[in-house]
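Note that one protein chain of the assembly has been removed; the remaining protein chains are unaltered in position.
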Amino acid sequence: MKKFINTIDSLLEDSLKGFAKAHADIVELNQEPHFIKRAKLGSPGKVVLISGGGSGHEPLHSGFVGLGMLDAACPGQIFTSPTPDQMLAAAEAVDQGGGVLFIVKNYAGDVMNFEIAAEMLEIPNATVLVNDDVSLPKTHSIGRRGVAGTLIVEKMVGAAAEAGADLAACKALGDRINQSTASIGVALTSCTVPALGKPTFDLGDQEMEMGVGIHGEHGRETLPLANASEIVEHLARAIDEELKPQPGQSVLLHVNGFGATPLIELHLIYHLAAQYWEQRGVVIARSLVGNFTTSLDMAGASLTLTLLDEEMIRLWDAPVNTAALRWGA
Amino acid sequence: MKKFINTIDSLLEDSLKGFAKAHADIVELNQEPHFIKRAKLGSPGKVVLISGGGSGHEPLHSGFVGLGMLDAACPGQIFTSPTPDQMLAAAEAVDQGGGVLFIVKNYAGDVMNFEIAAEMLEIPNATVLVNDDVSLPKTHSIGRRGVAGTLIVEKMVGAAAEAGADLAACKALGDRINQSTASIGVALTSCTVPALGKPTFDLGDQEMEMGVGIHGEHGRETLPLANASEIVEHLARAIDEELKPQPGQSVLLHVNGFGATPLIELHLIYHLAAQYWEQRGVVIARSLVGNFTTSLDMAGASLTLTLLDEEMIRLWDAPVNTAALRWGA
Amino acid sequence: MQISPEILPRIIQAIAEAIEKNAEAVTQLDQAIGDGDHVVNLQRGIHALQAQSAEIGQLDWAVVMQKIGMTLMSTVGGASGSLYGTLFVTIGKALRDKTADLPAFAAAFAQGVESVKLRGKADAGEKTMLDVLIPAAQSLQNSADASISLQELLADVTHAAETGVEATRKMLATKGRASFLGERSLGHIDAGAKTAQLMIAAIAAVIASSGAPT
Partner (left out) sequence: MQISPEILPRIIQAIAEAIEKNAEAVTQLDQAIGDGDHVVNLQRGIHALQAQSAEIGQLDWAVVMQKIGMTLMSTVGGASGSLYGTLFVTIGKALRDKTADLPAFAAAFAQGVESVKLRGKADAGEKTMLDVLIPAAQSLQNSADASISLQELLADVTHAAETGVEATRKMLATKGRASFLGERSLGHIDAGAKTAQLMIAAIAAVIASSGAPT
């Protein structure tokens, strides 16, 4: 394993310190328990948004804390859900009297830890469960995973909360965005979790993992490596069959890298995916390309599509000022 | 080689199309010859900034085209300098009557191709040569390489040009920023150039390349792999000996990833580097952490330090609206 | 028969050793059909308990179980952290104001396992730690009701756990991360089931050798 690291135990802690210091104008780090919160809290009465999950997906979620997006993020150990005490402490630290909206990716660990926190929290709260991964059937026993679509929920609901939407409205909006969003990913390599020191799985030179989550785990199936057009076609079709965008429908197209895929390839993927939908008359009204929901050093990428309406476009365009997503502010 | 790619010949072209489409609000792509220019040109009389270089370093330079930074960028083939016809066409397309400032990284190919363009161009022009790589001695036969410090020059001079500085002032400012900036990088792996299909060099599991450029080439020396603190100490000392920041001196600290290094590691490096200079009384007034000047899928990182004065801080903070760097706009 | 919480430091130590000894094997299980962090997660919790070892032995059972639950809840993380947290907090609650004898323990453990089922929305046969915890709880209650020796009881529970873990091999995972793999989860033992069994075996061994009445 070749990584910039001192000890496995200090990596997360020191990295969080570095993150907070590098973005001291936007965020603050709380120690024991760990959470990242906005340096400047929102206005009184605002619904506060709290997300979190295992680390190793940076910039998700800490990179999305700031004006117009999250109020706090709770980072777990690498690929390990955070613990309820983190969510509780974060909620108390950022509460503005408008209630707490938890945004949770659908993984057993995340769901249960956030659930415990929600049960214990004495502030009114609600939870949006993100489950955008269409590599799994809708009827999957524990539901689909939450992957790169999460940031879209966080961005749009964040804008609504900033504009004064109440807890019920934020929760309903989050659910609606989640339902309008579908993602699917493919990996060319696994990733190396520092504590383990070797890749989670090995993949042949002519193989790829189709339908992967964001934890370096195996995907739904191992397929022969294909060219970019074939891969994008495969991914886009899975999303298209789920969301069935009609000609004239406005969408947001998000190409997400898993960490080790160069931008030159991500932009190629974007080009091919945009072509796919444009040929079907779909209007790509907004786009986002980059490494946003990563799996450490995994080579791979995911496509995410969100069906947009006027309100969602307005919320997407609203000012945001976070470490990883910034415009209009 | 595992990459998202159709054919080697179409990769750059299709990727540029994807980039331009994903950022159509900010940039436009010109075909034959290739250059990326601002969608909205600056005001009449403005000095226009044009940079460029081999592709494979994304987001550099195309990702820095936009308000407050570059007016155009000329992408060469992967790791290959662009050709004079690109610079000439770009200059003619974005010229606002205030002259052209070329910002060139010091590589034989880049220097010579920009030089030919500058000689042929019938618009008043000047060139800032960036040579911030202190892994090479100052007396090196062809001078030091230009690496991650380039974006700092582009950002600050871009802000000055936007505010109306004339060509001579922009050129002088660029030279001053370049002289106040020092960088050095280390690689844990090489990278795979698509046309070659295999890594440019092999490195043992317990080795690292110290003093690398940004083209996946060997560094100054192969050293035994060390822990993050030791690596950062090595890098920081080389910079410190060059710039000799005094206690109380304000600096910009930039940690740059080469493409495949996770943010969690880059933030750890930032934490350690910030500590290094804080312990010496240096004031880290501004910071930037992320993958900005990359070498395709190379694992590695570089440190860049710029000695700041009030003017440079103001220029750094000025609004910028590009695909990869955005604030205040 | 009653056992004092003073035995806990030894139990925690035995668990730490059992997990450490099997760390690589279990990690391989979790890498095959999970995300590979299960051992590291548990060890974080175990280390936290080791740090509290001395003071823990001085509390009464209800309080100590609650405390262990809270410690695991806030240190382990992941699916297993919330589940073990829930398990011990529930056991602690169940023991409140009770004489901590064998029937009370057996009932409390059964309630704890029920709370894990609720929290995990899971049941037997889904290829999780519950495929060890449920038969272990069942065996403990059966033995507590029957009048057999403590040694026999410990052997029964240990055996039930072993049978449970082996049974996960043939199961299709329908809960937890492994469920995402569908058919690909077949043929592998569940890592969480394995560590549950290892911990049960370690606890039984310490009690068996503690000189408690047989």
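So that you can tell them apart, the chains are marked A, B and C in the order they are listed, and the count of residues begins at 1 in each.
In this text, a contact is a pair of C-beta atoms (placed from the backbone, for glycine too) under 8 Å apart; a residue touches a chain by one contact, two chains touch by 3 or more.
Because the structure is a prediction, the values reported are computed rather than measured.
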Task: Quick one: jot down which shown chains the absent chain touches.
output: B
- prompt: Looking at B:41, B:93 or B:116, which residue reaches the missing chain?
  reply: B:116
Statement: The listed residue (B:59, B:82 or B:245) that touches the chain absent from the view is B:82
- request: State which residues belonging to chain B touch the missing partner chain.
  value: 33, 54, 76-85, 107-109, 112-113, 115-116, 136, 140-142, 145, 193, 195-196, 200-201, 213, 215-218, 220
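We take it that only the chains that are shown with their structure count from here on.
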- line: Whole-angstrom distance, CA centroid of chain A to CA centroid of chain C, is 33
- line: For the pair chain B and chain C, the C-alpha centroid-to-centroid distance in angstrom is 54
Query: Out of chain C, which residues touch more than one other chain, so two or more?
result: none
Message: Using the touch definition from the top, which residues of chain A touch two or more other chains?
response: 78
